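One structure follows; several queries about it will come next.
Left out: one protein chain. Kept in place: all the others.
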Amino acid sequence: MDNGKNGFHPTTLIRDFDRGKTSLLADGRTLREWTLVAREKEIEVAPGVTFPAWTYNGRIPGPTLRATEGERLRITLVNHSAHAHTIHFHGLHAAQVDGTAGIGLSLVQPGGQTVYEFDAEPFGLHLYHCHVTPLAHHIAKGLYGVFLIDPKEARPEADELVMVMNGFDTNFDRANELYAVNTIPFVYMSDPVRVTVGELVRIYLVNVLEYDLVNSFHVHGNFFDWYPTGTSMSPAEHTDTVMLCQGQRGILEITFPREGRFMFHAHQSEFAELGWMGFFEAGCG
Amino acid sequence: MDNGKNGFHPTTLIRDFDRGKTSLLADGRTLREWTLVAREKEIEVAPGVTFPAWTYNGRIPGPTLRATEGERLRITLVNHSAHAHTIHFHGLHAAQVDGTAGIGLSLVQPGGQTVYEFDAEPFGLHLYHCHVTPLAHHIAKGLYGVFLIDPKEARPEADELVMVMNGFDTNFDRANELYAVNTIPFVYMSDPVRVTVGELVRIYLVNVLEYDLVNSFHVHGNFFDWYPTGTSMSPAEHTDTVMLCQGQRGILEITFPREGRFMFHAHQSEFAELGWMGFFEAGCG
Partner (left out) sequence: MDNGKNGFHPTTLIRDFDRGKTSLLADGRTLREWTLVAREKEIEVAPGVTFPAWTYNGRIPGPTLRATEGERLRITLVNHSAHAHTIHFHGLHAAQVDGTAGIGLSLVQPGGQTVYEFDAEPFGLHLYHCHVTPLAHHIAKGLYGVFLIDPKEARPEADELVMVMNGFDTNFDRANELYAVNTIPFVYMSDPVRVTVGELVRIYLVNVLEYDLVNSFHVHGNFFDWYPTGTSMSPAEHTDTVMLCQGQRGILEITFPREGRFMFHAHQSEFAELGWMGFFEAGCG
């Protein structure tokens, strides 16, 4: 696995929040800006297995766009790929900037660009993805990422992680051969996610898996509070296993009381055995 | 697509609530009565594609039966079809009127009829369907509908919509070729669901999809409050995506803040691309 050649590494990506470039608007609000470039890119998804991906900014998942509710957001999509694409955001916005083929700004043709601008609302954990038909194809190729809107009153300080549950159909039969969190199967088995005993860990969990109807997250030896869609400050459940369909997402809050290696994985054995498993390594800070 | 020949149109059906015929009982309670006729009917489910359906009252989904909690309900099933059928209601009732083959009133033979009578409880969003084996076949053929029990203290005034997520196995291989909400694939793409900016919209969402393990509802650019099973007046989640298995259902409350066309669809790309997508057209009232 040459993560260097891929140009991104799950071990850094998991804590990489892209807050864009900020400036002040006349009305005193913050304007936050990002540029996303859609481009084709070969990704090595397993040793010796390359996948002809479509990416935002050369990585899968795309950058984790992070804002605070009430800010003005401006995202420029530059299309350096050979196919038309869009960015469709989950969240509140005008139809004009919905990023759906045939609506408002509609398709961004190869060589073209467009600007999506809207307010950051509601607070919570969202996602973005291309919305060009065939939908399954444009998503499964890799055009997706996390869109996180913090509440104005920030959540408590924590060690924050981004986990995007995805997979790859490497032989183009509309079924996945590889499953992962953050793209590279088993990557957190050989390079565990290091966390600190007694410290609050907050996981932003998004499911974008195409072709399979559901996905799930299970952690060993520990429990978490679960905030579906991240739109409430009160947890909905205290558990060790959650199930999500594509487009669903939520926040997990977990504090590891003990040192040691704790596995996390889909509780669909097939997904786990084809790559969607990893370790937390809880240590003393 | 000849919706006229089908005898029902998703654009009217979506706001069509059947409150039956009411009278007063000796104890002062309301008696609410409906007659459902089971019959075979060819339905054009896509241009040039007819499906040999089994229907209640000639439509798929069957009539949306709407009552208020505490009322006495009397539903007569008349079987004008060539196969034995029943009506099984989700909700509270005696075993005698459960509508399950082999229990109580049991099968209604071709040419026969029977009467299901019970109290309307609990308030919430329920469903009814035939419960004759093979179950998958009697459901997938079209014998299902919505059973809505309003709480005694009515929910706030709203523009109310019924959405039944279904599909059709047009080649009888126990897998669906077509997916929809309210039977006709893509119908709300060409004829969007018109809603008013700033007005509360309440969606009664029921999943009856056979053969696929789950289904889901996602709306673009807007969020909703979600009341699973509709049995509580407090929402369980604020989100833009919910997942349901067959028999699950819930109420969505959504207010569109802006004019424009907003897509809604299953977030299973396959289902969306095979028909389960539509538009809301939000306009100024």
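Chains: A and B, in written order; residue numbering restarts at 1 for each.
Everything below uses one rule, namely that a contact is a pair of C-beta atoms (placed from the backbone, for glycine too) under 8 Å apart; a residue touches a chain by one contact, two chains touch by 3 or more.
These numbers come from a predicted model, not from an experiment.
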| item | value |
| --- | --- |
| Options B:L24, B:A95 or B:C284, residue touching the unrepresented chain | B:A95 |
| Residue touching the undisplayed chain, where the options are A:T30, A:T68 or A:Q268 | A:Q268 |
| Contact partner of the left-out chain, one of B:L25, B:A82, B:V115 or B:C245 | B:C245 |
| Residue of B:A84, B:I103 or B:M189 touching the missing chain in the full complex | B:I103 |
| Where the unshown chain meets chain A, residue by residue | 212-214, 216, 218, 220-223, 236-241, 243, 257-263, 267-270, 272-273 |
| For chain B, the residues touching the chain missing from this view | 88, 90-96, 98, 100, 103-104, 122, 124, 133-136, 139, 174, 210-211, 213-214, 228-229, 231-232, 236, 243-248 |
